[in-house]
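Removed: one protein chain of the complex. Kept in place: all other protein chains.
For reference, chains read A and B in written order, and residue numbers begin at 1 within each chain.
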Amino acid sequence: MIALTLLMTFSAVSANAQSKDRRKSFKSWDNYEITTEKVGVDGTKFVKVWGFGRTVDAATMAAKENAVHACIFRGLPGSATAMSTPPICPNPDTLASHEDYFQTFFAAGGPYLAYVSMTTDGVPSGTDRRKVKGGYKVGIYVQVMYDNLKRKLEADGIARKLSSGF
Amino acid sequence: MMRNTLLSVLSLVLVCWSASAQEKIKEVVTSNYNRNSVSIVNIQRGDSYDSNTQRAVSGFSLGDKYDINNIRTKSLRMPKTRTEGVSQTEVDEVVANTAFAREILASIFNRDSNGMMDDKTVRYRGNYDAKDQDVINARAARVGTDALGDLGHGLVSGSYIVLTDFYKIERNTDSKGNVYWTTNAQAYAYKIGMDRDALDSFYEQCWIYDDDDQAAREAKNRAFRNLDIPMIPVARATSAGTGSSVEEAAESCMGNLITGLENRIPAWEVAVSIIGKRPLRAKIGTKEGLKNGDRYRAYSYTEDRNGNLKSVKRGFLRATEISSNTGMSIGETEPSKFYQISGIANIDEGWTIKQSNDAGIGVALGPKFLGLGNSVGIGLDLDYLMNVSNVGSMSYFLLSGSIDLGKSDYLPLFVGLGFGYGLHLTRMFEIMPYAMIGGEHMGYSNSDKSNDRFLRESALVLEPGVRAAVNVAYPLQVFAKAYFDVLTLQGPLYKMYNEQVGHKSGLGIQFGLKWTF
Partner (left out) sequence: MKKSLAIAALLLACQFMGWSQAKKPTIMVVPADAFCERYGYVQQVNTMGETVSSPDYSRAMKENADIRTLVSAMADFMAKNDFPIQSLEQELKRLQTEDAEMAMMTGRSGGEIEETPLERLRRTARADIILDLDYEIHRVGPQKQVSFNLQAIDAYSSKIISGNTGVSSAANVPLTSLLEECVLSFKDNFLSGLQHHFDDLFANGREITITFLRYDNCPFYFDDDIEIDGEDYEFGEWIEEWLQDNTVEGRFTTGASSANRLRFNQVRIPLYAQNRKGRDVAIDADDFVKPLVRELRKKLNVTVGASPRGLGDVWITVGDK
């Protein structure tokens, strides 16, 4: 019984710690590179995005998260033949004011995955796969379903619709 | 004939040696490889060999790896005797005075007599060069796969001319009175000095549209005639060859010349990423001219403290099963398979592999103990890699020679040919059962000048054995060999000498070092 209590306490503490970790990383979540490759097919953004992780798989997942994060909060830089894309939520306070929503949204295996699909052929390779201190840095090509993502955030009341107020 | 083979082997060895020396330049190796286009132009000296060498050059096929720019100039005149090769400065001068760049552009854009051009070839090449990633990327983009052909515009800058020069062409006769020819050869490669900006300005100045009026057409044709695009020297390679005719001798040099240039022009070396393990796989194949046994080197990437990209050399690997990919990519290219032959770490998915040509010839040298003479000798083995299988078993053609130092009066010399089958338990360790057939010759100075003396002084030797080799620092290996020599069919003189020498069937061993070139 004591063991059980201890276990529960421990797991609660660690869950709490994880959540705190996540909160901390949310605030500093800005350190990644993303570039627009070309104008994507209707409703999508075609970008190359980098991620860091302890393993290649973890880095790839991080890159996918970064791509969605960029579409929501940072916007995408333009390229020679593609204009820049503004963020879906341009208000810098959105993340703080809806932190719980985004905690769930960006949870491991969370809803964000429905809006991003990797178009890298196979695994990240060549110069897009770099061993760096503490893990790997990988660059992947992804398609972000920007319009769907926008609609989802609008429906959930996070982003405002263009027609709201009229 | 022996001398010629030796010469060829030596020149190959030299080519490989200098290639590996060149690699020492520190630069980041990337997996960007695009097809190059080549035109071969023969240098004529104004003598009777011109037509022979021209035929050899015109008849040479570069294989699937390169696109051919069919330019008008097929030969260049450089009056000079063939006692020595033409120098770089001399070639530079002639190249500068020939409108090669214009001819290349005319060929790529199918320019007709009215100056009209099209992009059929460019689009074909763009589609043909497109890798799976390009196809997948194109699908994700609005302009779509229609735009794949436009990748071909980027390939224009990968246009080369190769000038071949044959010199010191000699007529020889062997001991039996057969005539054979030898020649030295060199090749100079030049690259078109045209980046994307230059290409755009070419389009702007010279491209005639259907709705252009006569004046515009004339102005554009004039601009084309006045185009001044340089050809930049990039590499030189040498070779030597023999043949029963001048043409054959010249032909035999061509492959080595191209390999030599390949080793010196990084853009010609195929580079690609590993897409899977067990077995190692990569999306290249016949389109890139890949052959069984071709050697590649693996690289992984790191960043230094300042975030600068660095490529790290990893082990070598050889192609085993070659896929046929000579079609347009639809995003699902069948990969070829590879076997890792060196390196401490396992080659991983995503690493880059880059062509690293070698001759596939191993040279093993070391002392021999026991064996026929039950004494100490020295042995030199050459093995030529014929085939590599998916699991790393390698077939070798063997050529072996050894000398018994214990009985130097009679100079017992063994020469054998054989076949070995190397099994790799790990990539570091190869065990090779082999069988060899050869002869041992003993000589003693006397006045016998008869024709069959050589045979009478020889005996047949059969040698089954096994050789084990371990990588020390590839391509250096240490090896140990155990074998059983069966001495049979002794010639009468051999038999007589052997009464003094005392060679007999027996178990032998050899240790030594092996280097693969």
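Keep this in mind: a residue touches a chain if its C-beta (ideal position, glycine included) is under 8 Å from a C-beta of that chain, and two chains touch if they have at least 3 such contacts.
Here the structure is a predicted model, which means the values were calculated and not measured.
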Residue among B:Tyr66, B:Phe100, B:Phe202 or B:Phe224 that touches the chain left out of view: B:Phe202
Option touching the unshown chain, where A:Val39, A:Ala58, A:Leu113 or A:Val132 are the choices: A:Val39
Full-complex contact with the absent chain, from A:Thr85, A:Thr120 or A:Gln143: A:Thr85
Of B:Gly85, B:Gly115 or B:Gly149, the one touching the omitted chain in the full complex: B:Gly149
Residues of subunit A in contact with the chain not shown: 38-42, 78, 80-86, 90, 97, 146-147, 157, 160-166
Residue ranges of subunit B at the interface with the undisplayed chain: 117-119, 122-123, 141-144, 146-147, 149-150, 153, 199-200, 202-204, 207, 209
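Heads up, the rule we're going with is that only the chains that are shown with their structure count from here on.
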Centre-to-centre distance between subunit B and subunit A (centres being mean Cα positions), rounded to whole Å: 47
Touch list for subunit A against partner subunit B, complex: 37-42, 44, 46, 56, 119-132, 137, 141, 143
Subunit B - residues contacting subunit A, complex: 28, 30-32, 131-133, 136-137, 139-144, 273-276, 300-303, 309, 331, 349-352
